[in-house]
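With one protein chain removed, the remaining protein chains of the complex are shown where they sit.
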């Protein structure tokens, strides 16, 4: 997983039907974790807001534990990093 | 997922039989999302056209939700970004 | 998927038994699609020859649609790009 | 897999329910193995501590062998490199 900051969202009205109801957030990995690339779009499963630092699962892991095993999702926000976590803030 | 712009297509007559009927589009990730690489070829499941900004699912996610679970596909266009989405336009 | 040019092959006599009969081709991604890396080794499922431009599926997709679901394969040539496809030629 | 050094941990109280009880460690790949990126967050399944060199499995492999097949996990510490392994120390 990586830690990133939610910096925005993407709106898509015409999309795969299994994505209906999913919220697409733009996540910017923290500087220490740029290895997997720059910004990416992750489905939010935990109610994250812009500005929050989140834990993002990538690949098939993104479809686990959220009743979305058969949706075309390859990145998901699976946790919100605690406010008192200073290393990334 | 990543957001990219459809910049072209690829034609392949001799191909795996499970790819028959698939439309192969060339997608250029937006500048903020180059982490996953440069251009890639994605199967279009939502009717995207050249010039449109699209949401692309990568890896096993690309085979979900489109009756292509057993086709050799690792990237699919799963949504079209709304026109009023200015951040990438 | 990516588009690449077949530039050679690899011979391996001592190998996993489920790879027996597979032809290993070296593929050089086209310049626009270097994001996934430089050259890679892909199993040829469509009869591609050196010098041809091909469509390569990566990851678990490489084992789909060719009766090789349980072979240790992570890249496969799944299509040959048509000759009149000038964008990469 | 890659070898990395545990350099810290991440705390997330609001998270996917299938991640409850998981310990999230920050791993810095050794210099020879930076190819997969910089730091990443891996679930610890073997009791690793900060400062130890560990073996990290990535992708779907991270959910194997630890009764977490359905948790949104894409990286896991699956072994601790022996102290007398000088090549990385």
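Per-chain numbering from 1; labels A, B, C and D assigned in written order.
The rule we apply is simple: a residue touches a chain if its C-beta (ideal position, glycine included) is under 8 Å from a C-beta of that chain, and two chains touch if they have at least 3 such contacts.
What you see is a predicted model, and the numbers here were worked out from it, not measured in a lab.
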Write out, one label after another, the shown chains that touch the chain missing from the document.
-> C, D
Contacts of subunit D with the absent chain, listed as residue ranges = 1-3, 32-36, 45-47, 55, 57-66, 76, 78-82, 84-85, 87
Where the missing chain touches subunit C, by residue = 8, 10-19, 24, 26, 34, 36-42, 59-60, 62-63, 70-75
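As a working rule, only the chains that are shown with their structure count from here on.
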The distance between the C-alpha centres of subunit B and subunit C, rounded to whole Å, is 19
Can you check how far apart subunit B and subunit D are, centre to centre, with Cα atoms defining each centre and the answer in Å?
-> 31
For subunit B, which residues are shared contacts with two or more other chains?
-> 34, 36, 59-60, 62-63
